[in-house]
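I am attaching a structure below and will ask some questions about it afterwards.
This part shows subunit A:
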Amino acid sequence: AGTLDEITKRGELRVAVQTQGPPFSLVGAAGERTGSSVELAELMAKEMGVKITFLDFDWDGLIPALLSGKADLLVADMTPTLARGMKVAFTKPYMYTGSTVFTKADSKFKTAEDCKAKGTKIAVLLGATGEKEAKNAFPDADIKSYKGGGPLLLDAVNNGQADCGVNDVSAVKGQSTAYPAGSFTIMPDLLSKEPLAFATRYDEPDLLVWMNLFLDQVSVDGRLQKNLDYWVNSEDWKKDH
Partner candidate 1 sequence: MLENFSFRTIVEYLPLFGQGLVTTVWLSVLSFAGALAVGIGLAAMNLQRGRLFRIPAKAYIDAVRATPLLAQLYFLYFGLPRLGIILPELVVGILALSLNSGAYVAEIIRAGILSIPRGQVEAGVASGMTYVQRMRLVILPQAFKVTIPPLLGQAIVLVKDSALLSLIAVAELTRAGQLLASDRFMPAEGFITIAAFYLLLYYGLKGLAALSGRWLGLAGART
Partner candidate 2 sequence: MTSNRSKNGTGMIEFRGVNKWFGTLNVLRDITLSVEPREVVVVCGPSGSGKSTLIRCINGLETIRDGDLVVDGQRLGDPATNMTRLRTEIGFVFQSFNLYPHKTALENVTLAPIHVRKIPRAEAEKAGRELLAKVGLADKVNAYPAQLSGGQQQRVAIARCLGMRPKIMLFDEPTSALDPEMISEVLDVMVAVAEEGMTMMVVTHEMGFARKVAQRVVFMDAGAIVESGTPDEFFSHPKTDRSRAFLSKILRH
């Protein structure tokens, strides 16, 4: 029997998430778990006809949770790099985003070019693809890797601990809404274009096939676009959460 049979029998889909902040995965004021990825996962469970259980980990805990079988799949804004693909099975990308550079609005760093200066303090997220991109793009800069989610990058830049930050553009846009409008300058050009994908284990081929099928379906029938428009491409979600 495959993993899908197991999930059906169990009546429960176990999904590992990292609550790294809007727009992908967050906890609302009342403690409800929500976000773009979270809603997609809920949709998956609905299509499977089972209930969903979220397991909430730090970044450090996500992969062990999947590999040790605590979770069936992993839903986070994770870029499917080839190195990571050696360990877990990624679905096809369901959206593309990229790393962007942002600074405080009144900063002397106006363009990405300014940040190349030697000693510029650049905040990135530990282990995120932005960390790699920043190292490539700003070889002379002083790269600081933070742990604990995108909002802390914004806080670091806002407080002056870093001159600029590099992170996923959707995340930056979503998370900067917590500040008064116009607090940050988000540079228009992306450092890179990166896909986002879900992940599962290589010993669950049936689940992987099904998840790819699911992504095809929701992009064809527009449910994926609706989700992204609500969460990622606009600030509509702010009204409800």
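Following the convention adopted for this analysis, a contact is a pair of C-beta atoms (placed from the backbone, for glycine too) under 8 Å apart; a residue touches a chain by one contact, two chains touch by 3 or more; residues count from 1.
On how the list was made: all candidates are chains of the complex that A comes from, given by their letters.
Just so you know, these numbers come straight off a predicted model, no measurement behind them.
Engineer: Quick check: counting C-beta contacts as defined, which of 1 or 2 touches subunit A in this complex?
Structural biologist: So the chain touching subunit A in this assembly is 1.
Engineer: Can you name the residues of subunit A that touch candidate 1 in the complex?
Structural biologist: Residues of subunit A touching candidate 1: 59-61, 63-64, 67-68, 83-84, 86-88, 123, 126-128, 144-148, 155, 159-161.
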